[in-house]
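The excerpt is restricted to a subset of chains, each kept in its original location.
Chains here go by letter, A and B, matching the order in which they are written, and residues are numbered from 1 within each.
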Amino acid sequence: MEQPTEATRAVLHVLPLVLDLGGTFVFAISGAMVAVRHRLDIFGVLVLAFAAGNAGGITRDLLIGAVPPSAIADLKYSGVSALAGLLTFYWYPVTHRLRRDVQWLDAVGLAFFAVAGAEKALLHGIHPIMAALLGMVTGIGGGMLRDVLVSEIPAVLRADLYALAALAGASVVVSAHLLHLHPMVAALLGGGLCFALRFMAIRYGWHLPTAQPPQEEAADAPRRRHHDEGN
Amino acid sequence: MEQPTEATRAVLHVLPLVLDLGGTFVFAISGAMVAVRHRLDIFGVLVLAFAAGNAGGITRDLLIGAVPPSAIADLKYSGVSALAGLLTFYWYPVTHRLRRDVQWLDAVGLAFFAVAGAEKALLHGIHPIMAALLGMVTGIGGGMLRDVLVSEIPAVLRADLYALAALAGASVVVSAHLLHLHPMVAALLGGGLCFALRFMAIRYGWHLPTAQPPQEEAADAPRRRHHDEGN
């Protein structure tokens, strides 16, 4: 398949929307849950839902020059985010009881975002390697902003295979693209790998090696924090 | 009035500038006051003044594709911010004694920003609902970055009717636009509502309902913070 057909082009355009909205919903729930746990007011819950659901995609769109970003140009994104925020705020006990399922949904959302992010970057003519990285950014950006807004170190920076799963999935999408596979096949392969890695990480505690600074250099060592950062 | 006249167009272009600069000044003072309270150096005070005064508008401009953002293209914004920062740094006791008045000025600034943000988004062809949200973003973005930079959870995420006042004001501007009212009328109505809501919130402690997580789920419960965030 040298030149994409019209149908292929259509899929390339529609697929990101479907994946994006699904991912937005589950990520928005994760943002709203963090907000509830920090006793924010209902507006704060909606903001964190929107931030967690859309910051990754907005960052990607700004970086590839797709302005205004989908999350601004298309009302569906804020609608889906607001819905997730309200559900979480008013039915927190339910959402919380379903927490383990949310964790699986979140893995699905990550897979959706990683695939959609890579597809969209490719579509905008970004170099394949950067497209894979932008797929990862799409997947992790929302969670990072969510954590920064409640003044915590983003969980993804020390969590079990979270970003790596996104990067692996996005890389498969990009490779499949270079091999001229159908974008739907690329999405299934890449999304599947991302979900599988995340599944194994949650189930078996897979994680990446952690930095082990000499004890007295660690940031949690008493009274060293603001010294010798070296800027 | 089907088609805007030349005069109306002129107002549409000039109004945001006037409102923006006024809002920038009072927001920059709020940023500088937070910086002083955290014992930053004079440069840190100027950075927080600029951030609080301009981050909302810069975010709006990046999102609607108005690049370079006004705060970069037009020197007046940095000038006004620097002035506010220097005044606060060298006359902190005075600024601080006027704190209650600053609170009212801040309400005026919020009204200015909400109106200016919504007008500018409409002018760039953004959907009316998103234009209202972008008016709100213009109003709250600066305060959010200010708080993130001093490692605190943004006050707006749990404060009394702050963002809601901005959203209400911006929504009135957008509705007035859809009803083909004169933009000056829209600005007065929207800005007035925003200020009135903020006034009531400050005076009578109006606030939004706050999330009440089960005690052991709250982020301030001992030693739970970095577990089970679920990413």
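The rule is simple: a contact is a pair of C-beta atoms (placed from the backbone, for glycine too) under 8 Å apart; a residue touches a chain by one contact, two chains touch by 3 or more.
Keep in mind that what you see is a predicted model, and the values were worked out from it rather than measured.
Shown are 2 identical chains; the number of copies across the whole complex in this structure file is 3.
The rule is simple: only the chains that are shown with their structure count from here on.
Rounded to a multiple of 5, the Cα-based rotation taking subunit A onto subunit B is 120 degrees. Averaging C-alpha coordinates per chain places the centre of subunit A 27 Å away from that of subunit B.
If you check the complex, the residues on subunit A that touch subunit B are 30, 33-45, 47-48, 58, 62, 67-69, 72-73, 75, 78, 89, 92-93, 96, 99, 102-103, 106, 143, 147-152, 155-156, 159, 162.
Touching subunit A in their complex are the following residues of subunit B: 62-65, 67, 126-127, 129-130, 133-134, 144, 148, 151-154, 156-159, 163-164, 207-214, 217-220, 225-226, 228-231.
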